[in-house]
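Working notes for the structure below.
Right, chain A next:
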Amino acid sequence: MLEALFWIVRRDVTIALRRRTDVFTTLIFFLIVVSLFPLGIGPELDTLRLIAPGVVWVGALLASMLALEQLFLADHRDGTLEQMLLAPQPLPVLVISKVIAHWLITGLPLVIMAPVLGLQYDLSAEALTVMVGSLLLGTPTLSLLGAIGAALTLGLRSGGVLVALLVLPLYIPVLIFGAGAVEATTSGLGGGAHLSMLGAILLAALLGTPLATAAALRVASE
Partner candidate 1 sequence: MSSILEKLNMGKYALYVWGSFGVTAACMILEPLLLRSRTARIRHQIARLNRLETNKR
Partner candidate 2 sequence: MQNRLINWFKFSSPATFYPLAGRLAPIFRVLAIVLIGIGLYMSFFVAPVDYKQGDGYRIIFIHVPASWMSMFIYLVMAGWSAIGLIFNTRLSAMMAQALAPTGAMFAFVSLWTGSFWGKPMWGTWWVWDARITSELILLFLYLGYMALVGATDDRRRADRAGAILLLVGVVNVPIIYFSVKWWNTLHQGATIRMNGQTSMDETMLLTMLIMALGFWAYSIAAAMVRIRAIILEREAGAIWVRELIGERA
């Protein structure tokens, strides 16, 4: 069981690394979205500092959401998913391994990149630390929740955008606590409460979503 988990993670990461662009593009999308705002809004540092947590978090959210569509699509199209459904392993475990791989490919780079972007917006060191922490707890939740949407919309023509519609309402609590943590820190309130809330959400998602995703996958490949 764990072996299958390991191999799936390894396979997906190998594929992603083989076409190295994959890792970079999510990242660069994030980078571009976050850098676009100063262009659209204007360069005043006060305003920018004010909106920084929100913009970085929304950017991370959109980037990880964009990458979501690919989560099961390739497997569905080439028949690998069919084989996963027929594998003598519990499907939720296979789902978790897909999600882990997805997070390693798309989530982790965002977390690593975020502080650099935060600097662009003139955030303090403390705020940057909290930002990384909140992203570290928040982005896996995004991947887990997103997997449900990805599974539900599998093979539907309007996939990419439909995923967005289904998944964004689920993302909102994560966004609020994530951006809230940073904001609370900058305004001197301390982001601890927000962070522990994020942790709780992550745990709940880890327990609940693989089941829902597995059910959705079975439905999708009927």
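Behind the choice of candidates: all candidates are chains of the complex that A comes from, given by their letters.
In the analysis below, a residue touches a chain if its C-beta (ideal position, glycine included) is under 8 Å from a C-beta of that chain, and two chains touch if they have at least 3 such contacts; residues count from 1.
Not measured: the values here are computed from a predicted model.
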Selected partner (touches chain A in the complex), from 1 or 2: 2
Residues of chain A that touch candidate 2 when the two form their complex: 148, 152-153, 156-158, 162, 165-166, 168-170, 172-173, 176-177, 180, 197, 201, 208, 212, 215-216, 219-220, 222
